[in-house]
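One protein chain is absent from this view; the other protein chains keep their places.
Chain naming follows the written order as A and B, and within any one chain the residues start at number 1.
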Amino acid sequence: MGTLISIELALAFLGFGFVVGLPLAVGEVYGNKFVKNLAVLPIVEFFRSIPALVLLFLFYFGASYLNLNFSPFIAALLAMGFRSAAYQSQVFRGAILSIDVGQMQAARSIGMSRFKAIRYIILPQALRISIPGWSNEYAMVLKDTSLVYALGITELMRQGRYIVARTFGNAILVYVICALIYFVIVHFGVKLLDFLEKKYRIPGYEIKKVTTRA
Amino acid sequence: MTQIILKVENLHKSYGKTEVIKGVSFEVKKRETKVIIGPSGTGKSTLLRCINQLDPLDKGQVWLEDVEITKPPIDINQVRASIGFVFQSFNLFTHLTALDNVRIGPMRVKGMKEEEATKIAVEEFKRVGLGDKIHHYPAQLSGGQQQRVSIARALAMSPKLILFDEPTSALDPELIGEVLEVMINLAKEGTTMIVVTHEMGFARSVANDIIFMDNGIILEEGPPGEIFKNPKHKRTAKFFSKIT
Partner (left out) sequence: MNFFEFAWSISPKLLAGSLTSLELTALAISIGFILGIPLSLGRVYGNKIIYTVTTIYIEAFRGTPILTQLFILYFGLPSIGIMFSPFTAAVIGLGLNSAAYQAEFFRGAIQAVKGGQMVAARSIGMSKIKAIRYIILPQMFRLVIPSWSNELILLLKASSIAYMIQVSELVSVGRQIASRNFRTFEVFLVIAFIYFVIVEILNRILHSVEKKIKIPGL
């Protein structure tokens, strides 16, 4: 019901964010000055300095301003997707930068192009290192799906509201249950990511845990 | 006629305002083992990195066989695939097993199929004496083993020559021997090599030609017999007296 929509939303935002965020990170680390300063940094700064709610409204109302027909869902996807991309790009960036510079040199020394080196040597390592930071992002996005309530999308919180309105019931009970549902999903998601991190850990290689804000 | 594999002419390299290589020229013949020695910080490692352009050079020309690799348009990746490089800090790909480390070049750079690449990899592992460790990850191997894998990785590309950048300097003393042994065998088999090293024993016994570099230039060049017994420059003699 509402929960499923919330999960769907979260996955959609995260997916979008990943697809956009990873190239952003690569561009930021390996790109030339133009790419970095004209494209990547402004995007990242913009989506990180502005509250999620404002972003949602911006995209939603911006659509009608530009005479495009967006459903609330698409507006939310774009707004939250790009936002997630901005945050994810920083996680990936940190991971890429923490890889020893000798790896890239060794890759080039056997004749790999920059692209191949990034694809076969840098990214596989960076993605593994990113997992702890990424699980923070997962938690954040899941909780932020509650904000699309403001665009009228029927996710968990709005469902909760409807239930309260319909049953004149115990508002506190309903909302506490909503809270519990979020908690469970976040908690298990993070546990799953922890498990994945252990599973894909490079044997013998200590991955430093990066503790960032949830 | 012995073929010239590598020719370096008038190479200059600066870092910022400091010139670290001040016009170096030399040739390397096929099957030759050339050893470069000299005080630390005199540009020896930089020289190697300029040859395969891991560090760009400022002035000068380099020929690989009869192709000038410093003249654009040149596909530097192709060039690097023909020049092997062994790093002081090994730089094995940490997320890959030893086998994959050696296979990835043939597979992803040369486009070989997995079976072919694996055959080559296993061959090279035998050559460096590590047949049983191929499924280990670098972090599970000792320094000497890691370096040998890194030599295998370079060999797997069937390069025209191999550059060794102080291959044993980062190793514990008791592990140096196993790596030197591999290098000695390679030299005996006729691999064309340029080795930057502080291991004088190796230089004396294995080198066909020794280059003594100081302060960014080649001070002396010649067979080990001559250099070690009759150094022409005071600087060279001073260097030897300090290290023996």
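Just so we're on the same page, contacts are C-beta pairs under 8 Å (C-beta built on N, C-alpha and C of every residue); 3 or more make two chains touch, one makes a residue touch a chain.
Note that the coordinates shown come from a computational prediction; the quantities given were computed from them, not determined experimentally.
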| item | value |
| --- | --- |
| Touching partners, among the displayed chains, of the absent chain | A |
| Of A:I5, A:A85 or A:C178, the residue in touch with the unshown chain | A:C178 |
| In chain A, positions touching the absent partner | 46, 49-55, 57-58, 61-62, 64-65, 139, 143-147, 149-150, 157, 160, 164, 169-176, 178-179, 182-183, 186-187, 211, 213-214 |
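One rule holds in what follows: only the chains that are shown with their structure count from here on.
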| item | value |
| --- | --- |
| Whole-Å gap between the CA centroids of chain A and chain B | 44 |
| Residues of chain B that touch chain A when the two form their complex | 52, 54, 77-85, 87, 89-95, 104-105, 108-109, 137-140, 150, 153-154, 157 |
| Residue ranges of chain A touching chain B (in the complex, touch as defined) | 100, 102-103, 105-113, 116, 120-121, 124-125, 128, 202-205 |
